[in-house]
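With one protein chain held back, the other chains of the complex are shown just where they sit.
The block that comes next holds chain A.
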Amino acid sequence: MASSSHNPAVLLKRVLSLRESSPFILCVDCIERSASSIVEEVSREVGDSATIIYVSYETNNKPRYATHFVEGTGSEARLLDTIKSYLPSKPSPRKHLVIIDTLNLIPNNKLSQFISSMVSPSVVLLGIYHKQQPEVRPSSMENYPSSLQLLQFMATSILDCQPITEDAAAEEMLDSKIQKLVIPRGLNSPVFKLVLTNRRKSGRALTYSFQFDSRNHTYNVLQEQAENENTEDDKEVFEGLTTFNLNISNRQKAARENVALPFLEAQSFNAGGAIVYEYEKDDDYDEEDPYEDPF
């Protein structure tokens, strides 16, 4: 895991080809750049190694790569039954990929149940969410998280598709146009920005930005610029707070990222958990004393 974190491109390839352990991949898209290219890229990377079930609310054209095509319905229970009929009842060595072309039509209060009842060790869910779709919030659910927040919380990997803009001013101008549904030329182009957020088992998220070219199937990391910006931000935050030096160097930061958290090992036990105790040289262990046994 540590090795993949050093190479974002490898991590992205692993996520796209389903080799990374990520049962729910959320693909967030927008009018400026729809997720259709990502779905095609995943299907290309997966190839024949998985059974692909395509659940569609937005098209009637069965994609070439789809093994099964399911039309979306208003009843989630019925849809779930149909999807499950194509999924293995027992854990199977062959991966099953369920692609849902929009999760926006699943009601907010049924979303978590819908997702959790589908995902299993041999099933990967790739769901697309259009982030600009507003949703009606009944007053009883005002304090409940929005669908996007829920999905981002549940997802193990998040792929955010964004257009490439020259600078912040251009981005702001584009936003104001899109808000009025005035769609300028040059959007939804084959080259776009892809932000990958991958969650480790510990819950720690790694975020990388890529320039994704769907024609050549290449992805170049845009991370450096963001990293520099973050470092500057951090420095500014700690500036003038105390007389102590709260900043860390890049070397220290890299070392911190490589520390394996202790509870990761506990997760590798199959059931129940266990005490992990490592003897140190000064430990005085008496085999005959029953109260000495740390286990």
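Definition applied: a contact is a pair of C-beta atoms (placed from the backbone, for glycine too) under 8 Å apart; a residue touches a chain by one contact, two chains touch by 3 or more; residues count from 1.
By our rule, contacts and distances are computed from a predicted model.
S.K.: Which protein name, taken from UniProt, belongs to the chain you can't see among "KLTH0B09548p", "Trafficking protein particle complex subunit", "DNA-directed RNA polymerase II subunit RPB3" or "Dynein light chain"?
M.R.: Options "KLTH0B09548p", "Trafficking protein particle complex subunit", "DNA-directed RNA polymerase II subunit RPB3" or "Dynein light chain" considered; the missing chain's recorded name is "KLTH0B09548p".
S.K.: Considering the complete complex, identify which of A:9, A:105 or A:195 is in touch with the unshown chain.
M.R.: Of the candidates A:9, A:105 or A:195, A:105 is in touch with the missing chain.
S.K.: So that we can see where the missing chain sits, which residues of chain A does it touch?
M.R.: 29, 31, 34, 36-37, 40, 57-61, 63-64, 71-74, 102, 104-105, 130, 132-137, 176, 179-189
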